[in-house]
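Complex shown without one protein chain; remaining protein chains in place.
Right after this comes chain A.
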Amino acid sequence: MRILIVEDDREAANYIRKGLRESGHVADHAPDGEEGLEMARAAEYDVLVVDRMMPRMDGLTMVAALRGDNIRTPVLILSALGEVDDRVEGLKAGGDDYLVKPYAFAELLARVEALARRRDPDAVKTRLVVGDLEMDLLARKVMRGEEEILLQPREFRLLEFLMKHSGQVVTRTMLLEKVWDYHFDPQTNVIDVHISRLRSKIDKPFPRALLHTVRGAGYRLQA
């Protein structure tokens, strides 16, 4: 993937750039909004990572300008402002996802990859397939091989999210946000417990595990 990092803090930008390269992506850097806007207009990027507060042109203005040019590249906004109002403002300006500083790199990577995936026509799919695990979104039915797996509604949404992002790392925070719509981190390991419940339904009775734990980051569903 080709990713543009628009961030005025050179050290932070280098940290993201190095991490993205190590994960096999190509990353460019722009030190402010104006240059970022120019670079995003000039070249095709898969995802833009944009800092909210920057000199010359702030992130939200830059994203709004891009959207005004009808450039639809997915944007992940980075910000130290993390209240609901700030998020709403960021998403209204045309951002696709919002990550509050400070963040773990794994979180950023997972979200960037999830955003790139969003451009695939997954949204209109009515069938998701990972290995021998199949989900029928219309009939709300999950099959593994020949066996039907019965899931609670929330488990269904959890699995749906994991399947839509199969092969990618999905963090606990992402799951809380996207599956439960909670923007806070409970102190107890609620997500781990729910994952292990799901795992006992979709993996345990079968010889090959699909749902993997990625240490220090989150989970990955992969055939």
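The rule is simple: a contact is a pair of C-beta atoms (placed from the backbone, for glycine too) under 8 Å apart; a residue touches a chain by one contact, two chains touch by 3 or more; residues count from 1.
Assume contacts and distances are computed from a predicted model.
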Which of "Peptide/nickel transport system ATP-binding protein", "Ger(X)C family spore germination protein", "histidine kinase" or "Multisubunit sodium/proton antiporter MrpG subunit" is the UniProt protein name of the chain not shown?
-> "histidine kinase"
Where the complex has a chain not shown, which of A:183, A:199 or A:212 is the residue touching it?
-> A:183
For the chain that's not shown, point to the residue among A:129, A:193 or A:209 touching it.
-> A:193
Residues of chain A touching the missing chain are 82-85, 102, 104, 152, 154, 180, 182-190, 193-194, 196-197, 216
